[in-house]
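Below is a structure I'd like to ask you about.
With one protein chain held back, the other chains of the complex are shown just where they sit.
Right, chain A next:
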Amino acid sequence: MLRALRTAALGMSAQQTSVDNTANNLANANTTGFKRATVVFQDLLYQSVQRGGEGDQRPAAMQLGSGSAIVATQRTFLQGSLMQTGNSLDLAVNGEGFLQARRPDGSVVYTRDGAFTLDADGRIVTQSGLALEPDLEVPPETQEIQISSDGVVRVRLQNEPDALEIGRIEVAQFSNPAGLRSIGANLYEQTEASGEPQIGPPAEGGAGLLQQGFLETSNVDVVQEMVDLITAQRAYEMNSKMITTSEEMLQIANSMKR
């Protein structure tokens, strides 16, 4: 009897984690470059109450399970839709690959959020102030910045007819992007599970194209999240009913002896 109680309790806590995850997805429905996470459920160990195949023809055993749990939250790196902003320092990767930014300690982090800006020294930085990797400095007398789909950055200076190339933006690809660790602020860190990044120019080796003047919106589908929320809520409710029912059975057993 206590098994059903615990099984249902584990079921409830797994559903609760699922709701937490949906809440985070919904909260980031409008976050640039956000990738939705999904939870992966699995069933837990089975206890063999009777073993099968012993001394008779029926091979089936009697096994009782012990509930469900969440093994992983998996990020879905499906492309979000591209939104035109017209801002010359807004970049979206259309396809595979991450933009790179460098933290003050020199380590590189990865992002799909291409809302860049200039700092006081004219360097291209993220909204949180991390420098774009590789470093690109925009001269102060720049009138126009052009970023081609293959990552080449050109600037047109005042009183100069020809654009001047100042560098090239590269993108990083991972064999397992789902293994990246989210560190907040739309940034990801490389882990052992994600593997080493393959860094190269956009539009080559399977990497996507850069689109200047666009931002990638979140890939959260609000309707899908609401459906997930309802499913989790109902499953939670059913597991809670199992707990009250198990409790009722215990009560019946208790009242056997008057």
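In this section, a contact is a pair of C-beta atoms (placed from the backbone, for glycine too) under 8 Å apart; a residue touches a chain by one contact, two chains touch by 3 or more; residues count from 1.
Rule of thumb we're sticking to: contacts and distances are computed from a predicted model.
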What name does the UniProt record list for the absent chain among "Ion-translocating oxidoreductase complex subunit C", "Nitrile hydratase beta subunit domain-containing protein", "Flagellar hook-basal body protein" or "ABC transporter ATP-binding protein"?
"Flagellar hook-basal body protein"
Touching the hidden chain in the complete assembly: which of A:3, A:102, A:123 or A:156 does that?
A:3
Which of A:34, A:110 or A:174 touches the missing chain? It is A:174
Of the residues in chain A, which ones touch the absent chain?
1, 3-5, 7-8, 10-11, 14-15, 18, 38, 40-46, 48-50, 52-53, 58-68, 71-72, 74, 76, 78, 173-176, 178-179, 192-196, 198, 205-206, 231-232, 234-235, 238-239, 241-242, 245-246, 248-249, 252-253, 255-256, 258
